[in-house]
Structures are given as structure tokens and as C-alpha cells.
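The other protein chains are all here in position, but one chain of the complex has been omitted.
Presenting chain A:
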């Protein structure tokens, strides 16, 4: 899409990669997203702890945005340290929850699950492990039914 026009002192929306590049060249100041706020993140964390399922995150890339903004523009973000702690807490809560649900998923030998509010970063860190484990489990389970494949060995 088109960007700009760029005027000094006026807010303008740009992709994160450009914002960080400009920030590194000391050509701009970053404005943190609305949700990157100690009070709001505290609410999100408490909500996450209260519910059994995953709650909707303020941004599908909350982890990535927090990390990039805090690394490159922490001087533009009020209470950066508290925000870092809050986001880390939320992440830990969600990962613990993910493990708990993965365990009960495996125990009940389910074949599908719905994980609407997980973010890509969360899915990716455990995804390879989980799919591999379920793949093994599927194969071990098909061993239970001696189907037509059992007879292909006959001579």
C-alpha cells in the first residue's frame, strides 16, 4: 500500500519494519499501540488466569510487537519494564494452559481440537512437538485395528 505523506510532528501509520528502521536512523519517535499499557495488560493477564480457555489477545502478534518495540524504542514506551513483565506473565500463563490442554487432549485420545485465540508465535513454539506426538499416537492407535494391511504380509 501507499505510505505517507510524512510531515514532521504529525502521526503517520507505517509497517513495523519501517518504523524500526526509521527509529534506528533517529528519524522518528514510535507511539506504542493502545493496548501496550500497564493497566490494560494487567487486566488481560488477570482475565487469562481466570478463564480455562484462551482469551483473545489485543494483537495477533503481541509477543513480537512487545519484543521489537521494547528492544528498539523502549525510550518511547512508558513503564517499559513493567510491560515486559506483564507480557511475559501472560505468555507463561498461556503456555502452561496450552500444555495442560495438550495433555488432556492426548489422554482422551481426541482427534481434533479448536484453538481460536492462540497466536502464531505460541502455535509455532510447540507446534512441531505436538504434531509429531499426535502423529505417533495416531499410528499406535491404528495398530489396534488389524485391518487389511495386516494381510499384505502373507506369501
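Here is the rule we go by: a contact is a pair of C-beta atoms (placed from the backbone, for glycine too) under 8 Å apart; a residue touches a chain by one contact, two chains touch by 3 or more; residues count from 1.
Here is the rule we go by: contacts and distances are computed from a predicted model.
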Undepicted complex member, UniProt protein name, chosen from "DNA replication complex GINS protein PSF3", "NADH-ubiquinone oxidoreductase chain 5", "Light-independent protochlorophyllide reductase subunit N" or "Electron transfer flavoprotein subunit alpha": "DNA replication complex GINS protein PSF3"
Touching the absent chain when the full complex is considered, from A:10, A:56, A:111 or A:128: A:128
Residues in chain A touching the chain absent from view: 67, 71, 95, 99, 102-103, 106-107, 109, 121, 124-129, 132-133, 136-137, 139-144, 146, 149-150, 152-155
